[in-house]
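Take this structure first; my questions come after.
As you look at this complex, bear in mind that one protein chain is not there, while each of the others sits in place.
In this document, chain identifiers A and B correspond to the written order of the chains, with residue numbering beginning at 1 in each.
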Amino acid sequence: MKRSKIAVAVVVVVALFLMWITTGTQGKEVPFLSVTELQSGNYDQSRFRLGGNVKVGSILISKTDLLDMEFILQQGEATIKVHYNKTRPDLFEDDCEVIVEGEYRKNEFYADNLMTKCASRYEGDLRDENSYDLEKI
Amino acid sequence: MEILLIFILFAGSIILVAQPLFKPVSKATKTIVIELKNLEDQKLALYHQIKQIELESELGLLTEEDYSSTRFRLKTEASGLIGQINELKKK
Partner (left out) sequence: MINTFATLGAVSQNLALGFSLLTIILLLFYIKNNDSRLFISGRRAALISAALVVIATMVLARELIVSNFNLEYVAHYTSRATPLLYKISALWAGQAGSLLFWVFILAIYVLIIIYQNWNSNQSLMPWVIIIVTTIQLFFLFMTNFITNPFTPVEAGIIVADGNGLNPLLQNVTMAIHPPTLYLGYVGFAIPFAFAMAAMITKDSSANWIRIVRRWTLVTWLALGIGILLGAWWAYQELGWGGYWAWDPVENASLMPWLTATAFIHSIIIQEKRDMLRVWNMVLIIVTFTLSIFGTFLTRSGIMSSVHSFATSSLGPLFLGFVFLILVSSFLLLIYRLPLMRTTNRIESFISRESGFLFNNVVFIVMCFAVFWGTMFPVLTEAVRGTKITVGAPFFNQVNIPIGLALLLLTGIGPLLAWRRTSKARLIKQFSWPIMISLVGLVVLLLIGMKGYILISFTLAIFVTTTILLEFVAGIMARKRRFGEPAPLAFWRMLRKNRHRYGGYIVHFSIVLMFVGFTGKAFDKEIEIAVRAGDKFHLDGYEFELAKISTIERSNHFAWIAHLRVTEIGAGPVTELFPEKRIYFHRDPDQRKRQPHSELDIHTTLMQDIYSVFSGYDSQTESASFKIMINPLVNWVWIGSYIFVIGTLFALWPQRRKQ
């Protein structure tokens, strides 16, 4: 008798928490899209994530505000201009792989979160002689 | 040089592993010692538990009747063990 009461209580508590967790994602969902998907599609959400590489030579930093920056994000053939005016990670540079999160307005992307995945220098193919100091005989 | 080293490593390991297989089966005295040690360990664990419930009853975490019944159960178990230990020691 007592046992079933406690079992019921546990089930109720677990069920409530599970509902709380699974509904917790609502409003917090940020789809991870490709540039072409973003440019062609019509999405309900206002925030997105994009992944790609920084086009070489495309980083443009404002002369008046060191934080204000734009660059071209490249995903294969597709490109998009990204604005960002917060602190940049140390590893942010040309050709580096980045993930940006933010809003999409008039064909341009306004990011408020920028993550780099620039481990390539330390985690790459050893035979890529451009990035590694190798002497071939 | 390298091949020799590898050979020593390999042969040495194999010999160590295989060696017990060629011994006669060992006698039972050792198992008694092991058994004794196990019993002693269990006895100590029981003593420890008795100490713990003493504290818990002091703190009011255990009712008086629970305390005395658990204590009785543990003591019986311990005296059983002591009996077994004495049996073994005689051998």
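The criterion applied here is as follows: a contact is a pair of C-beta atoms (placed from the backbone, for glycine too) under 8 Å apart; a residue touches a chain by one contact, two chains touch by 3 or more.
Note that the coordinates shown come from a computational prediction; the quantities given were computed from them, not determined experimentally.
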{"item": "Sites on chain A contacted by the missing partner chain, in the whole complex", "value": "2-3, 5-6, 9-10, 13-14, 17-18, 20-22, 24-25, 28-33, 49, 51, 61, 63, 65-68, 86-88, 90-91, 99, 101, 115, 117, 119, 121-124, 126-127, 130-137"}
{"item": "Absent-chain interface as seen on chain B, which is shown", "value": "1-2, 5-6, 9-10, 13, 16-21, 23, 25-26, 33-34, 37-38, 41, 44-45, 47-48, 51-52, 55-56, 58-63, 66"}
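Criterion: only the chains that are shown with their structure count from here on.
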{"item": "Centre-of-Cα separation between chain B and chain A, whole angstrom", "value": "56"}
